[in-house]
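My structure is below; once you've seen it, I'll send some questions.
The complex is shown incomplete by one protein chain, all other protein chains being positioned as in the whole.
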Amino acid sequence: MDHIYKTVDLTGSSTVGIEDAIGKAVGRAAQTLHNLRWFEVDEIRGGIEDGAIAHWQVSIRVGFTLDDNAID
Amino acid sequence: MDHIYKTVDLTGSSTVGIEDAIGKAVGRAAQTLHNLRWFEVDEIRGGIEDGAIAHWQVSIRVGFTLDDNAID
Amino acid sequence: MDHIYKTVDLTGSSTVGIEDAIGKAVGRAAQTLHNLRWFEVDEIRGGIEDGAIAHWQVSIRVGFTLDDNAID
Amino acid sequence: MDHIYKTVDLTGSSTVGIEDAIGKAVGRAAQTLHNLRWFEVDEIRGGIEDGAIAHWQVSIRVGFTLDDNAID
Amino acid sequence: MDHIYKTVDLTGSSTVGIEDAIGKAVGRAAQTLHNLRWFEVDEIRGGIEDGAIAHWQVSIRVGFTLDDNAID
Amino acid sequence: MDHIYKTVDLTGSSTVGIEDAIGKAVGRAAQTLHNLRWFEVDEIRGGIEDGAIAHWQVSIRVGFTLDDNAID
Amino acid sequence: MDHIYKTVDLTGSSTVGIEDAIGKAVGRAAQTLHNLRWFEVDEIRGGIEDGAIAHWQVSIRVGFTLDDNAID
Amino acid sequence: MDHIYKTVDLTGSSTVGIEDAIGKAVGRAAQTLHNLRWFEVDEIRGGIEDGAIAHWQVSIRVGFTLDDNAID
Amino acid sequence: MDHIYKTVDLTGSSTVGIEDAIGKAVGRAAQTLHNLRWFEVDEIRGGIEDGAIAHWQVSIRVGFTLDDNAID
Amino acid sequence: MDHIYKTVDLTGSSTVGIEDAIGKAVGRAAQTLHNLRWFEVDEIRGGIEDGAIAHWQVSIRVGFTLDDNAID
Amino acid sequence: MDHIYKTVDLTGSSTVGIEDAIGKAVGRAAQTLHNLRWFEVDEIRGGIEDGAIAHWQVSIRVGFTLDDNAID
Partner (left out) sequence: MDHIYKTVDLTGSSTVGIEDAIGKAVGRAAQTLHNLRWFEVDEIRGGIEDGAIAHWQVSIRVGFTLDDNAID
């Protein structure tokens, strides 16, 4: 109950779909941030090539507890 | 054309993905509400455990006709 | 001053116009809810048939005091 | 993780202040709803009499798990 | 860098899911518009029949370069 | 269920009132667009002359099915 | 083209309907402000008594040129 | 029911807290405006000095009846 | 720290550009209001004549301290 | 006063600045649309290369009268 | 006047109230960030246990000058 949380804004890309793009952004965040707790989807978009969806881009806000992470 | 509609706000959870979380919320609403007509997605978020997405949470607004349903 | 209020979200329909659609939603709410106090318009839309407006749909939020009404 | 949540929109009033108005709305919800989990503040406003704040009104969204509660 | 872009607002439907509904809208746009570049999701909703999701409807904004396309 | 919809943004004017301004915009759209389905009101405004309302201007989004209509 | 405009926020009331409430607010503004030019509707709401709409309240933003009007 | 209301936008400051900042803005408005009726909170912010909150700033919209007050 | 601020909403016009339109609105406000402190841009728009931008219109919110200014 | 207006959404690019990007979008629209009347700025963004702003992109909504223009 | 500012998004928790939750988030930020200048409240929410408010969670955006702080 006494935690302080910080959120950062990331965008993941995927040729597979929306959930996969989110998963990649979360996975990348987990490489350097500990104590990840939740994410919220801010925007879903994507690139089109030759008249078809070429990749998905999903922007998320990721929240984590500020225990041994620095604030920048 | 003469229907009166009501909407309620629900959040479904799923370890599978976004559509499944929505489907669970709609299925739960259908247990006690008749004449469900449509839903709109309000928010997509989720929980993270051990650096990976643990579950999806999707908040929806579900609309139904007020024929034999009470308003509360 | 000590009242607790609840709001519910309804959509009324009418072939006559905007005020009539709102009036129908309020009238339907009054059948089962006591102590209705106010409404706010959230969205005005409508259906088109044969190139003309066939009916109006107005979504409102209706507020009432929680005295002998249940919260669901 | 498998819960379905519902939210309802309430407004609490208080002559004391913002937190007290929220607490009254939560307390009223707890009389008839089990498994309350969280609230979000939607709007803070109030009434003025004789040039001073006479009462506070805070609108909140209250979330709870749909286990043995009905959806209406 | 010197392109002028135009966006149009489309809604795709699908019984399969969210990505498929978006793909159908993009595919339809590609029939008459050249140089499609990106899309953004504006709204995710759907129809309910017999208490289950009958179809998904996703509204997107599609962007393209105005080279040999007309503006209307 | 398999339709693709497009929306266009129009503003109708009227010296009579809000519904009439919307009706004029819908009527104008029906001259060149088939399969109009619905409209949503985006903005209500108007001009003032000599201290009185001179005309109403209502901006709507009109949706139609993309069957034999072109996308531009 | 060289005018400076100011806007003020008013709410008009009426037992007749939406347009009448707007007209009353514009009429009241015209008593003390010259050069009124336009209005925009910000919010439509109303009071309910005995289960029926008792009065309409429409909040508008009214714009006028700052020629011989003071800014406060 | 026949009142015309006007709202003005004020920001109050306080070293004590949120309610006190609102109270100061309301009190200042009451010095020159009669018939104040309600306020709504638009924004809560504050200044930080030496790593601690130095003062609170709360922006409110204050509404009053236009009886013997001028519109500017 | 103990100041009360008021904001007013103005729109400046210019044939030169965005900054000039803002500067004209600020300059006009300074003729009758003392202690102007800050502005925020709310909307950038403009008029088109003969297929080219004829003038810029920028709506700003201007804030000032309420020391010897009246509230209206 | 009896005009029907349509708006379209365009994005102009420029290496010079914001006003120039808007002017290019308006100029392109004027090639195929008559009776352009106004524009509103929706979004200002840009590309960065080698740590400096490489180009500006401004999204605008352009309005025109529907006299001899088609609606698509 | 020549400062560059950065903002970060934090959430503070407290069992005491809203101001205390904000103060904790600001205090935590001050441990690793110098030159904190202001904060803005983005969201007020909280957890409910046994039908009463168990803790408050307030999300704020904290601004500081980028003098000897890194941007990440």
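A, B, C, D, E, F, G, H, I, J and K label the chains in the order they appear, each numbered from 1.
We take it that a contact is a pair of C-beta atoms (placed from the backbone, for glycine too) under 8 Å apart; a residue touches a chain by one contact, two chains touch by 3 or more.
As the structure is a computational prediction, the values presented were derived from the model and not from experiment.
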Touch criterion as defined above, residue of A:Ile4, A:Ala25 or A:Ile44 at the omitted chain: A:Ala25
Sole contact to the chain not displayed, among J:Ile18, J:Leu33 or J:Val62: J:Ile18
Hidden partner chain, residues of subunit J it touches: 17-18, 43-48, 51-53, 56
Missing-chain contacts mapped onto subunit I: 18-19, 22-23, 26-27, 29-30, 36-41, 62
Contacts of subunit A with the absent chain, listed as residue ranges: 8-13, 15, 24-25, 28-29, 31-33, 47, 54-55, 59, 69-72
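Basically, only the chains that are shown with their structure count from here on.
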Length of the line joining the C-alpha centres of subunit G and subunit J, rounded to whole Å: 31
Gap in Å, rounded to a whole number, between the CA centres of subunit I and subunit G: 21
Inter-chain centre distance, subunit C versus subunit K - centres from mean C-alpha coordinates, in Å: 39
Junction residues of subunit B, two or more chains touched: 8, 18, 29, 47, 70-72
